[in-house]
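Shown here: the complex without one of its protein chains, the others still in place.
Chain lettering (A and B) follows the sequence in which the chains are written, and residue indices restart at 1 in each chain.
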């Protein structure tokens, strides 16, 4: 090998190989830059061939050929030796062995499938199925049927499976159509019509009918060797199939067992936690699309008309914990805004006015419902019921606030103002009431628990409770309305959906939440005011006059003795009538008895709970009704009293109407 | 689905299951079925390879599939039975109804409320 230049070596001259390797070890020099002219010039020459951008020290493109081409030999040769593994000697490399290697690398390319066009089939999956894999199983047609078992099947795998399936199918179709053509052609000699029906047009064109004939040869029973051979094949084949079958069964057994367990736990929890009284139905979960059970926690069946929340929760099974419940449709929006958005409760605060400062201080706050306080002691059985109770609680509170706001819209002239969408303020003469929806979060709860009890706490709680009860009364009234006239709710919907909705909807004047309570407060203060006026203008002026309260000729609320259709309606009636005293228009009658001059009857009542009209009836000593008027203005009332007293009542002529 | 329908489906499914299993075993036998026992081996043609492969395929796909499907059908059936049970529950009038309100006590409490909150005497 000594003296052979690189050119003598087939490698150097072959233009296919861009690695200008100087295989001749004699040419290895430690410092090729100061090399002998022949080697150097060769290297330079070849490297010039490879470098399109000449003169640049750093090529822009990372071209491996270039890199190796420019690499000094004493680095390149160890690299080559390294890549071939330890122990190889550079001298062992021969042209032939390298050629062989290159050919071997090219093998997949030559064996690649040819498409219908004769082009190379570029399907990558072909390579993947090469010798490393198993031979295609006979039972391969079920490709797509198995795909749904493995949920984590990546798209790549799926495509591979599909491609192999199509390939097998192609094979099958080809073979069977070939067999069909053959049989038809053979048959065409004896039964041309039948054969023609199943021959392809191509065959019909190219080959005339009856081109094949057959001859009988004596039948040879297969030799025992053949028989054994076939039996062996059969045995092996069937064993394979059995194995496959076994794997299928096992896999599906495991999957089914898992789902069985899930089912079992779900249903045992359902049967455990849901009683006969819950409204359960089939619902299609909008998020996941699967059909499952839902439970209704809204109050629509009890008479609520709140339509902003559906009140339906899906009974979803959480395999790790227990059940999760979701609210349909609303939940998605709520989640986008923040989880606690849906959980709000109403809180009542009472502020008392401080005269000197003209400001209010907080004197009472309603108590937190125990549902809101996170209860760690609750065991698992209570958790579900508690979730339902909480959902019910929150939807009720939302409805309450909604109706309160609705009512307050009409009460602006009576000191009720809606400060923002969560707060209603009611002002009285000495107090201020605040109704607010608070979100359920830890701050609120902690603040509440840390607050010292205040004087009016109980009063605030009672007001809140009464508001809730009044809402329930509204529900019951709605329910009764629906029960008593079902045709308006059912028949009308067919003809005119608008009237149906109008009938079912709650009228403005039916919402009686704040007005009775405000009315009661205001009435109290009016009564006190009246008493003060009476005192100032009558009692202090006229001697021996007294005032007492009389039971007015109020309309006794009689329970109608109608024919009761239904004991449910009767029960509703009874329950509604319990609240009559609360809901009735406030009215007080005060009778002032003047000695010798008759009586003055004051009737203080209200027409809408919040206003006040005072009726004054003056009967003189002879029993004649001299005056019977009503005032809505207390100033006028004062003047009138002054007039009566001074004109008609003996002892009133003295100047001495004391003004307070 | 009515009760009768469910029962019939149950019976059908179990029959199918047992048949599929025995069919599976039959298909896996290597030798051919012999209708009459007294034929000697020489006259019996062993099954061709094609027939073998077909029965192998048949075995795996059809029979195994039937087995699995049978079990799945049973599972679906149990679920529908459970749903049926759950959804046709009607609360008993006598047992589940709410306790009667003590109306006297209620009106008493309401009176008390008025006194406490409003502070008036009625």
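By our rule, a contact is a pair of C-beta atoms (placed from the backbone, for glycine too) under 8 Å apart; a residue touches a chain by one contact, two chains touch by 3 or more.
Keep in mind that, in the parts below, contacts and distances are computed from a predicted model.
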item	value
Per UniProt record, name of the chain withheld from view ["Nuclear pore complex protein Nup85", "FAD-binding FR-type domain-containing protein", "Mitochondrial distribution and morphology protein 34" or "Mediator of RNA polymerase II transcription subunit 8"]	"Mediator of RNA polymerase II transcription subunit 8"
Among shown chains, those touching the left-out chain	A, B
Residue of A:99, A:153 or A:194 in touch with the missing chain, whole complex considered	A:194
Residue ranges of chain B at the interface with the undisplayed chain	2-4, 7, 11, 14-15, 18, 21-22, 25-26, 28-31, 45, 47-51, 53-55, 57-58, 61-62, 65
Contact set of chain A toward the excluded chain (per top definition)	135-136, 138, 141-142, 144-145, 147-148, 162, 165-166, 169-173, 175-187, 189-191, 194-195, 197-198, 206-208, 210-220, 224-225, 228-229, 231-237, 239-240, 486
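Quick note on the criterion: only the chains that are shown with their structure count from here on.
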item	value
Centre-of-Cα separation between chain B and chain A, whole angstrom	30
For the chain B and chain A complex, residues of the former touching the latter	24, 27-31, 42, 45-49, 52-53, 55-57, 59-61, 63-64, 67-68, 71-72, 75, 78-79, 82-83, 86-87, 89-92, 96, 101, 103, 106-107, 110-111, 113-114, 116-120, 122
Sites on chain A touched by chain B in the complex	138-139, 141-142, 221-222, 227, 230-231, 233-235, 237-238, 240-242, 244-245, 248-249, 252, 256, 259-260, 263, 267, 270-271, 274-277, 280-282, 293, 458-459, 462-463, 466, 517, 520-521, 523-524, 527, 574-575, 578-579, 581-582
